[in-house]
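One structure below.
One chain of protein is taken out of this complex; the other chains stay put.
Showing subunit A:
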């Protein structure tokens, strides 16, 4: 859907209100909206709500080989996605500019600031390192996506626990969460982005713009800072001219805000830790308020289970017995086994005239060794005549079996069932071209 256009009336009103230092929701110029952090049941999953803007963050890890030029460092991967439910204007393929800008800013903020110790993610130098992946999804857009996304990313990373690994000489042991408690990531500092919106060519400044204010702003300044007052990233977009003292003032404000937000994050993490340790309930279901008017509750509906037993017995008695189960696999060749019969082809009989179509149309590519193909072919076509080998190359082998009756499309693994169902005739197996010939 196209974005709702901004009328002149709204634009004028918003700018006049900003000149009088009034914001739509009654905040002051330097006020942030309410930040709410809730955690899921898994480690590394959190939802951050900045006013009505919501971002979901999820961290996961995997053991991979490291990059060639960084053999002793782990790999970090960040991804922010603008879900279609966030705003009617977000459609797949329509949001590329904004998406690229946000992703780039997030990467600079988190990767270049070296907030995560990548050396500690190394398990075996040059062979196995941890790859940490942070996925962020925007669930609702009400302005200031970048702040909410950066908070969600850092909270999810702090909350995440990776499986424990121990290296003894040549042996590497990866413990499951049941064997040993998973360990947290080693995080040096928490960089958080703070956004400043400028209006009337830099005359007026607002912190944490909401969606309406973002529409009428002239330019945006984003400062990523941690609580030690170190600037990790600074970006100015919109092409406005900012004076030196304006930028310095913004950085001072950012310092104050970051301190508050970091405290909030620490408290949220501690609370969650406490609840988990005490065995209380945690997760997203617990953080939804039950008694609010926007949360509906249904009364329990009683279910009559008095005649369940009789009903169940009835159903069992009337049901047909299940088909015979063949539990023993039949081994045709090393690597090719068959368990039971394949299902009957449900496509119906194909005419002979469609044989030509099929030759070009089938793209089941089955990778089998030469030897296996031959033996398989021989065993399968025992009743049907010799296979015709079209080419001699080792890479490519196409075997067309003599059509007995109407040809049908069959998957490779059911060809071995042909012996039991001789009505199936034509089978084609085509080798995947490994190299360009």
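Going forward, contacts are C-beta pairs under 8 Å (C-beta built on N, C-alpha and C of every residue); 3 or more make two chains touch, one makes a residue touch a chain; residues count from 1.
Just so we're on the same page, contacts and distances are computed from a predicted model.
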Name per UniProt, for the chain absent here [options: "histidine kinase", "Adaptor related protein complex 3 subunit mu 2", "1-aminocyclopropane-1-carboxylate synthase" or "Exosome complex component RRP40"]: "Exosome complex component RRP40"
Of A:24, A:256 or A:312, the residue in touch with the unshown chain: A:24
Option from A:8, A:69, A:176 or A:346 whose C-beta touches the chain left out: A:8
Positions on subunit A where the hidden chain makes contact: 1, 4-13, 16-17, 20, 22, 24-26, 290-299, 301
